[in-house]
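For this depiction, one protein chain was excluded, whereas all remaining protein chains were kept in their positions.
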Amino acid sequence: MSALLEMKEIEKSFNGSPVLKKVNFSVEPGEVHALMGENGAGKSTLIKILTGIYPKDGGQIYWNGEPVTVDNRKDAQALGIGVIYQELSLIPTLTVMQNVMLGKEQSKFGFVNARKMKKKVTELIEKYGFNVKADEVVETLTIAQRQTVEILKALSEESRLIIMDEPTASLSAKESDALFGIIEQLRKDGVSVIYISHRLEEVYRLSDRLTVLRDGVREAVLTKEQIIPGDVVRLMIGKELSEATASNSLRKSDAPVRLKVNGLTKKGVFHDISFEIHEGEIVGFAGLVGAGRTEVMRCIYGADSYDSGTVEFEGETLAKQITKNIRTGFGFVPEDRRNQGFTPLLSIEKNVALTNYDTLAKSGFVKAAAEKKLGVEMVDKLAIKPGDSQIPVGNLSGGNQQKAVLAKWLSRDLKLLIVDEPTAGIDIGAKDEIYKILESLAENGTSVIMVSSDLQELLRVSQRIIVMRKGGIFTEFSSGRITQEDVLMAESGILTKEGKADE
Amino acid sequence: MRQENMRRLISVASLVILALVFGFTSNGFFTATNILSILRECGITGIIAIGVSFVIITAGIDLSTGAAVGFVSMLCANLLYNYALPAGLIMLISILAGTVCGVLNGFIVTKLRVPEFIATLSTQYLFRSMVFVFAIREMGVITNKKITDPGILIMGGSINGIYLVTITFLVLAVIGQIILKKTKLGTYIYATGANRKSADLSGINTDKVRWTVFIITGFLCGIASIFEIGRIGSATTDLGTGLEFEVIAAVVIGGCAFSGGRGDIFGTTVGAIFMAVLQNGILKYNLPTAAQLIIKGVVIVIMIIFDSVYNQYMQKKIHEKANEEANEGVQTAGGEA
Amino acid sequence: MNKKMDIKAILGKSQRLWILVAVMLVLTVLQPGVFLTAANMKSILLSISVYGIMVCGTIFPILLGGIDLSVGAVAAAAGAFAVTWIVDHDFTNGAVIVGVLGGLLLGAVVGLIHGIIVTRFAVPPFLITLATQNIVYGVAQLLTENNVIACMKPESFAFLGGGRLIGIPFSIWIMLFMAIISYIILGRTVFGRNVYAVGGNAEACRLSGVRSRMVIITSYVASGLTAALSGIVLASMNRQAIAKAAQGYDNYVLTALVVGGASLMGGEGSIQGAVWGAFLVGVISNGLRLVGVASDYHGIVKCIVIVAAVALDAHVRFKKSGLQKSSSLFKKKAKA
Partner (left out) sequence: MKKKIVSLFLVGAMAATMLMGCGGVKTDSEAAAGDSGEETAEAAEGKNAYSDEIKIGFLPNVIGDSCAAAWAEGMEGYLSNFSNVTFNVFDGKASVDTENTIMEQMINEKYDAIILQATDAAGLAASTDKAEAAGIPVITCNLDADTTHTGLVAGVDVEAGQQIAEHIGETLGGTGKVVIISATPGATKGENIDKGFKAVMEEKYSGIEILDEQSGEWLTENANTVMNDFLTKYPEIDAVLCHNDAMAEGAAEAAKAAGREMQIWGVDGESKMLDYIEQGLCTGTVYTDCQRQGAACAQFAMYAVGSGITAKNLSATPIVKMAPIVVTQENLSEITEDMRW
């Protein structure tokens, strides 16, 4: 039996540097095929060539054994390839129905048949039990709802191959489970799925086969039986990483209190938030999407306003002004890296310098040499690739972008660093480096607050874990060893272990 | 949907308030002749504004419309004077020439990848020069001639006091609204403007969409030119100067956002009428020209600020609603887990 | 090789400015001994000096992704203020100082209002400055009472626009001086760094502790200030104030900026590029006049050069990036 899709010896270069080197890749009908690799390994590029967004430099694509050319999205669609993108690609001002049917409207003489389209979309929504309505405007929907619209879009194409690029990144556990159900159903219907995710457990659970890319080269193709978690990771990064399933021993710090939050409330967003952070401590904030973690952190940092409550920093009430807080020793790495983290057109050097002009400038004039030196220093220290501080941050891969954002703060005398989803969409190797940076900061006395949805990460790095739920603090884990399950249950409102067990 | 209606209500209300203010504080505003002539004044701006709305909804801009009208008008006047072509043919040529202007804009924007602002700024220079290429000259000296063809002059006329340009404007506005809301092209225009990248990903040829809206704008400039020369009874070298800004002001006051993806022809129609009412009303006070300019500027600034404040308020409400729903979602998810 | 890189760096890393070199080469061949002379270069610089001064300040809002269409009106109003003050106060040197400072203050205030409106209400600056353009021209009309106010003395005022220093008109010196100041601010100061950063991503800057609002407001003030300065220079050059002075200068300024490589989306552009852009436009007009092309047809050449410059730049960028399919037009050419 021939493969549904076969990509042979695909090549592609950007700005002269090769990203894909003669990559072979194939998908059988009705299989879930996971595509794994670190960021920059070439996964996205391969997919974009398959869907006609980038032209390929060399190689050939076969569909059902026939050689085909895919020059644009329409070609891909005509073949039966549907895509769910990592970055939401919906049109905010159009309705769910218009979005789902975009580019494949049912029309006569250019006039769309809205009734027929609505019926079709509604049927689809009912079939899979989604929580949206066909004529809602997308910009009024929640992130999770928008994700479901994305999936609807691919489903409506009656595709024979659906590509899912980090589909669960912003879904809650229930929504993720619903998605896995859909994937099972697709497999049964004989539809193939290319599944790209950094969440290894999902991949192990779902995939029939697995292809690993590294540095633009196909490293291995494994069948379900051959998939051994440690092996896959080793193949991806070329070395073995210990993947702890349980946490370090959680502990309360005896160091002096650095940040004290008391009764912080913002109506309709979060309420009555109280906690303390000690010197040199890493505190993880767990919770589901929408639990209010990001919002609390932004208020503490001074980016947003709150309604009531107090924030004290080393005994003094904190200003509600970012600039003052930075001078006090705050650092902040926002959740939405692309839109809030950096200025894409500017070089690494200038992005890094942005927070450091109190030392890099004298009476308003930039000390260019010092600025440059800092840029080079940070690129070296964090091993930002490629190792040139003059490259615009927008041109870097996700992990390196995040390092550049972190670098903004590292030369400062930091007392408190807030990092929000520091490793979202970042490969394992870069994750590890970022954890090391956070740990070394804490060793030097900086307090770190880490908001994360990655349970493994929370367990690995945190000394304490605070779980938020529905805008309030649900519990706090501050002693003993806990597992991912404990946190997961707490996030969903079930206490398996006594939170503050030592009391 | 309800929000959209609310927005419409507010824009119509502000138009009515403005008209009432003028009506009660000046003489002769609420007469049939005056209202009809306001509707005439907004006709040409309005016709072009329909096309420019399309362009702005795709997140583009067209600064060349005024010059395009100047060029097309002069071309028609020249052909009428030198070759005495029949009126019907002239109209066809006018529309064709306008369309060609649009095709050129679209070509520069999509094929040469020049940003809309720069592309249309430079074609503005080009069309202005083309006016002089076609200007009627006697002994090397530009001499603008009167148009005598009744078929053209009738285009500046009226039926029972209602001007043909007004009728055409309203008819075209309805067609424009239908295109925007009921056709594939309309959906694609919104999609291109709101999120070009994902429109591309959805298999929409956004370059084609962007080209099409420029062609439509050019086409409408051609139609507007017929009414322009019909009304003035001649084409002059300065015709249409500054028209592009009036058009853009009407479109944006009507609710189309420069960032793209928002607005419709209903709003643009209200915006065009608003601008004409403002212009007409201010002249009624017999104020010094300085005061007229200042009042005009202040009213527009207030309108823009009001619009922005209202939009922000609505965005906030949408956001709050989404937040609430997200929290509810979490609740159910948690309950079943 | 190294030298080539240097020139590229000076030209602001923008391919489109090579057009300038090409155009100048053609004109040198067409008009030997006339075009490429010191006197002619001087007169080109003089012809662009007034809006050249504007460009030095208007680049700030452009770099922020904004725009200032009121520069012509501000120039008219500031010139009108300076001249009427001088005329009303017996043409003394003291009156010149007060008049000029007052004019500059007027420009700064208009800029401040723009800045405040733009930051407070998040409105499109395009439309706001288009509307205030009316208001400011209205102010200019009030000041001049719709008449021409002649101002032939004193020497100190006439010197601003009509004087010479080392044989070069003083307005050129002012333009160069302003360009250098702009260059230093953009390239060497924290404010300049912030302008580029905010233009690229305002929210990221706010979270990095940049006072984005202050940066935006200051930029509009800078734009108002230079517009006012150029208006005063223009008034001095013409020895008169008129309410409709500097009409259409916003177009010249924008043309210079975009030809000079500035992106209207913000975050991209340089003052050296903008001055080169202004110079290119000046060179084209000058060249066409020298060759004897009637002014009626200058627009055609301008359009072609601008489109060619920007399209070439866009083409090179796309080719380099490899991210997008190159335009089918170029593809066909390549095959042929």
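The chains carry the letters A, B and C, assigned in the order they are written, with residues numbered from 1 in each.
Convention: contacts are C-beta pairs under 8 Å (C-beta built on N, C-alpha and C of every residue); 3 or more make two chains touch, one makes a residue touch a chain.
Keep in mind that what you see is a predicted model, and the values were worked out from it rather than measured.
Q: Touching the absent chain in the whole complex: find that residue among B:I216, B:C256 or B:I273.
A: Checking the options B:I216, B:C256 or B:I273, the one contacting the hidden chain is B:I216.
Q: Among B:A19, B:L164 or B:C221, which one touches the chain that has been omitted from the display?
A: In the complete complex, the chain left out is touched by residue B:L164.
Q: Identify the residues of chain B touching the omitted chain, counting contacts across the whole complex.
A: Where chain B meets the chain not shown: residues 27-28, 31, 33-34, 37, 40-41, 131-132, 135, 139-146, 150, 153-154, 156-161, 164, 167-168, 171-172, 175, 179, 183-185, 212, 215-216, 219, 223, 228, 231-243, 279-280, 283-284, 286, 288-289, 292.
Q: Which positions on chain C touch the chain that was left off?
A: Within chain C, the residues that touch the unshown chain are 31, 34, 37, 39-40, 43, 46-47, 50, 141, 144-148, 150, 152, 162, 164, 169, 234, 237-240, 242-244, 285-286, 289-290, 292, 294-296.
Keep this in mind: only the chains that are shown with their structure count from here on.
Q: Determine the shape of the graph in which chains are vertices and touching pairs are edges (line, ring, star, complete, other).
A: Per interface graph, the chains form a complete graph.
Q: Count the C-beta pairs in contact for B-C and for A-C, then report the pair with the higher count.
A: Result: the pair with more contacts is B-C.
Q: What does chain A use to touch chain B in their complex?
A: Residues in contact with chain B: 51, 53, 72-74, 77, 83, 85, 89-94, 98, 102-105, 107, 110-112, 114, 131, 135, 137, 139-145, 153, 172-175, 268-269, 288-291, 469-471, 489, 491-494.
Q: For chain B, which residues are in contact with chain A within the complex?
A: Touch residues, chain B against chain A: 1, 182-185, 187, 190-191, 194-195, 197-205, 261-262, 318, 320-327, 329-337.
Q: Where on chain A does chain C make contact in their complex?
A: Against chain C, chain A makes touches at 13-15, 54-55, 301, 303, 322-323, 325-326, 332, 334, 339-346, 350-351, 353-355, 357, 361, 364-366, 368, 408.
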